[in-house]
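One chain of protein is taken out of this complex; the other chains stay put.
Going by the order they are written in, the chains are A and B; count residues from 1 in each one.
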Amino acid sequence: MADKQPACMTCGSQGLCGGKGLLTLKEGAWKNNPLAIQMLGICSALAVTNRLENSLVMGAALIFVCVGSNLFVSLLRNVTPHRIRMIVEVAIIATFVILFDQFLKAFYWDMSKQLGPYVGLIITNCIIMGRAEAFALQNPPVLSIVDGVANGLGYAIVLAVIGFFRELLGSGEVMGYPILSSEWYEANQLMILAPGAFFTMGVVIALFNYLKGPEPEENK
Amino acid sequence: MRSLLGFASGDLEVKGSAYTLGYAAVLGAACALLLTGVASFTAPYRRANADADRKRNILTVLEVPYPKKVSSEELVTIFETNVREEKSPELEIYRYVPSGDSVGKETVAVHFEGPGLWGPIRGFLALDTDMRTIRGITFYEQEETPGLGGEIAADWFLKSFVGKEIVDASGQAGIIIKGGGDQNALNEVDTISGATMTCDKVEELLNNVIEKIVQEKN
Partner (left out) sequence: MSDTSAIVILIAAILTNNILLTNFLGMCSFIACSGQIRTAMGLGTAVTFVLTMTTMINYCIYHFILVPGGLEHLQFIVFIAVIAAFVQLVEMFVERFSPKLYFALGIFLPLITVNCAILGASLFMVIRGYNFLQSVGFGFGAGIGWALAIILMAGLRQKMRYSNVPEPFRGVPIAMIVTCVLAMAFMGFAGMVTIQ
């Protein structure tokens, strides 16, 4: 994925981001949305979106790990030997994931049980690895942080949308509060199970494609 | 051919190799240290959480009233005021003695665990003080198939145990989980259709603990 070069006007080229902050943010969160456009990180998106609360926590986890990993990979980019760079990236990502997991277990125990192994699986989340390789290795730390935030946010938003609909249609609740009364709405349990996940994700990505409009030739 | 190339480039990279190894070692050590530090920091919290979780399960099955939004410390306090743990060689027993103005009947909870179909099944069986009538049951850990075996944790299945007894009409210890049995038999519970294997496992592990309960009583 080549990142476009033209600078934005937010803080000019003297600012911390060298003028590319807003552009990076927009690219990561919308135009190059990791889930809907790059099709990365699908596994966890499908698994944890059975409830909105889980989706939000997972989104937060990804932002945390992506920012942390981007920051450190970028800081170390000039001293890391080329041959072991992938292992170094994995080590840094794994460290941040474990940090998040430990704090979850300590302070948000119920959520840790809900998310189960999927927190650990953030390590293999292609988004984080992808950003480390494609962006953090070639860009300064502050910009890398912005990119981490952007991609994490893009992921979190799509996750929230999917989680919202799956929980609403699958159990009549949102964040645990009953919205669709069980008196007239028979919850479609299939939405909470695997097929519902695939289906909602397909529809959301199609929606994204529709909203973005037809792609200019070079991007497809 | 490949090994020749490797041999040649190996010489050029001798210095690089040392640096690479050193870098890897330092990074590895730093990560391990950081994580071990964080792990020890969070260990007491994690233990407290696991403990509070377990106590909450016991409180639930004993029908001890506690507020919906409650902190771990409060949970532990409620537990310590109302529940007495009784040690016995084979069983883990918790006795709820309602004190003062707390509502409820005296109940006894017995911990059970055993292998399920896909993973361990653990829970508590709540009995009347006669150690015969079932007041309730919970499964706090199970890995059964959601929608099938996983229904053992569903309200309707748990409720079907209430009022049943752990011995049958002739005094023989043991409950039976099966489909289409005698509705009136006090030691029979309806099985979950499509989850025969899980129910078999549950029946087995419950009867294991029931056997011990009956032995203790005598």
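Things worth noting here:
Simple rule for what comes next: a contact is a pair of C-beta atoms (placed from the backbone, for glycine too) under 8 Å apart; a residue touches a chain by one contact, two chains touch by 3 or more.
Just so we're clear, the structure is a prediction, and the values are computed from it rather than from any experiment.
Of the candidate positions B:48, B:97 or B:148, contact with the unshown chain belongs to B:148. The hidden chain makes contact, of the residues A:43, A:60, A:75 or A:142, with A:43.
The residue touching the chain not shown here, chosen from B:44, B:120, B:163 or B:179, is B:120. Take chain A: the residues that touch the chain left off the picture are 39-44, 46-47, 86-87, 90-91, 94-95, 97-98, 101-102, 116-117, 120-121, 123-126, 129, 190, 193-199, 201-203, 205-207, 209-210, 214.
Contact between chain B and the unshown chain involves residues 2, 31-32, 35-36, 39, 115-120, 143, 145, 147-148, 194-197, 201.
Simple rule for what comes next: only the chains that are shown with their structure count from here on.
Between the CA-based centres of chain A and chain B the separation comes to 33 Å, rounded to the whole angstrom. Put simply, chain B touches chain A in their complex at residues 16, 19-20, 23-24, 27-28, 31, 34-35, 38-39, 42, 45-46, 49-50, 52-53, 146-147.
Considering their complex, residues 79-81, 83-84, 87-88, 91-92, 94-95, 98-99, 102-103, 105-107, 109, 189, 193 of chain A touch chain B.
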